[in-house]
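Structure record follows, encoded as structure tokens.
Not every chain is included here, but those present sit where they belong.
To keep things simple, chains are lettered A and B as they appear, and every chain counts its residues starting from 1.
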Amino acid sequence: MLGSGAQHEERAEQVGRLLAERGCVLVCGGGNEVMAAAARGAKSAGGTTIGIVPGERRRSANEWIDHEIVTGIGHGRNLAVAASGDAAIAVGGSWGTLAEIAFAARLGRPLVILEPGLEVDGIPRASSPEEAVELILRELGDESDT
Amino acid sequence: MLGSGAQHEERAEQVGRLLAERGCVLVCGGGNEVMAAAARGAKSAGGTTIGIVPGERRRSANEWIDHEIVTGIGHGRNLAVAASGDAAIAVGGSWGTLAEIAFAARLGRPLVILEPGLEVDGIPRASSPEEAVELILRELGDESDT
């Protein structure tokens, strides 16, 4: 079950807010819908947001992006989004999200899919934004202990 | 069920052979395992093969590649692999395959997953190499009729 766009955006906004409350910088694709929702959530908690956009023009990111990275490489930007995060929380059901899941997994980044979301074998899932944020912060904490 | 590496390679080789018999040029990532198997199959039927590799060095593709494209963009080459085909048959279960499925779907390329293979909602599946090849050739034929 993939859920509706509105449901994804509500959850993305919560994820953004929770990450900012924990002192994380939010990195996303800089576009609309879940990307804008996550950035809006992060800004609502005073966080910092980075948007990695596909085109060649400046000022194409959503209004909640602090730092816009203009890649000029189209969908290839999905790789940069996945690679730039210490960890990834996948929200929503677009093909771009699936590409980012694939790249985050390939690069070994801690990764969780927030339900309802894409079904991908071998990737852990979280039933709430709180659980998703806790899960990846715990994994990052474990990494930095070693 | 994802199947074993040997099973994927046997099926990839059949896909390569069938595509070459139908006059198609085979495009793949140019690497080992299923990529090498598909290229080997295409060459066994006198086909032409293109390998789009991630690194910066020449002569890094498998031995069954006729034309090596050296991208220098790492996993970003998955986008070029998906985009360069008229259609895509996904074989095997690597993260690179998942990224290519995501990009082929995003770009609207006719696409089929050969069983056993990755489970991706909304993508048609084929139970045999023959069925996979027929399915995408039919879709391409329907496209060119319009």
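Keep in mind that, in the parts below, contacts are C-beta pairs under 8 Å (C-beta built on N, C-alpha and C of every residue); 3 or more make two chains touch, one makes a residue touch a chain.
Keep in mind that this is a model prediction, so the values were computed, not measured.
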{"item": "Complete-assembly copy number [criterion: all chains share one sequence; 2 shown]", "value": "4"}
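Please note the rule applied: only the chains that are shown with their structure count from here on.
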{"item": "Separation of mean Cα positions, chain B and chain A [Å, integer]", "value": "29"}
{"item": "For the chain A and chain B complex, residues of the former touching the latter", "value": "2, 73-76, 78-79, 93, 95-96, 98-99, 101-103, 105-107, 118-121"}
